[in-house]
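Got a structure for you, questions after.
The block that comes next holds chain A.
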Amino acid sequence: MPENYEPKIVAFFCNWCTYLAADLAGTSRMKYAANTRVIRVMCSGRVDPQFVLEAFAKGADGVLIGGCHPGDCHYQEGNYKALRRYYLLKRTLREMGIEEERFRLEWISAAEGDRVRTVVNDMVQKLRALGPRKMNPAIEPELEEVAAS
Partner candidate 1 sequence: MTPEQAAKTSKGYLYFPGCSLRATGVAYEESLVELFRLLNIPLVELPDWNCCGATSYMCIDEGSAFLLSARNLSLAHTVNSRDLLAPCAACYLVLKKTQDYAAKHPKIRTQVEESLARGGLPPFDGVKVRHPLEMLYNDVGRDTLKSNVIRRWRGGRIACYYGCQAVRPYDEVDTAYNPMRMDELLQDVGAPTVDYALKTKCCGGSLTGTVHEVGVRLNYILLKEAARKGAEAIVTICPLCQFNLDAYQAEIRKATNEPIDMPILYFTQVLGYALGGDPKKLGLHRGISGRDLIKRWFPAHEEVEAYV
Partner candidate 2 sequence: MSEKAKVAFYWCASCGGCEEAVVDLAEKILEVSAAVEIVLWPVALDFKRKDIEAIPDGGIVATFLNGAIRSTEQEEMAHLLRRKSKVMVALGSCSQLGGIPGLANLWDRSAILEAVYKGSPSTVNPEGTTPQTAYKDNGRTPTLPMLYNTVRTLDQVVDVDYYIPGCAPAAKLVLDAVETLLSGNLPPKGTVLAPDRALCDECPRRDTRPDKLELAEFKRPHQIIADPEKCLLAQGLLCLGPATRGGCGGLCTKGNMPCTGCYGPTSRVRDYGGKALTALASIIEAKDDTDIEKVLAGIPDPVGTFYRYSLPASLLKRKTLEA
């Protein structure tokens, strides 16, 4: 693992719960790891699986989706849609060699600033332990020795 390896996490936070929770963590001056890059969406239900795939394709070490707690969605049920996609996508990613810890869905309400802190710190810690992403093999394998007759 390279020295001072810092995982990069793309976080999709819903506008009404988790984004506000992250705002609250800020106004409460809670300190947490600087590894996330938050992309605001109106609802966790807006997170197209393509966004997650794109993030991983472009080298993200982890993707975090933050939504409202079940039953608390600002749009009633968008978070359930996110949940269903999450499970299927997680299985797909696993088969593509992306470890489970790298993709996470968390319900964090607007009042749970502290949870943003703990979830981000926890994820960063787990990803640090996991190390950098596995590599794609070179397209062209190293030529083997020509066998003698």
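Candidates were picked such that all candidates are chains of the complex that A comes from, given by their letters.
Heads up, the rule we're going with is that contacts are C-beta pairs under 8 Å (C-beta built on N, C-alpha and C of every residue); 3 or more make two chains touch, one makes a residue touch a chain; residues count from 1.
It should be emphasised that the depicted structure is a prediction, and the values quoted were computed from it without experimental measurement.
For chain A, the touching partner in this complex, chosen from 1 or 2, is 2.
Interface of chain A with candidate 2 (complex): residues 48-50, 52-54, 56-57, 70, 80-81, 83-85, 87-89, 91-92, 95-98, 133-141, 143-144, 146-149.
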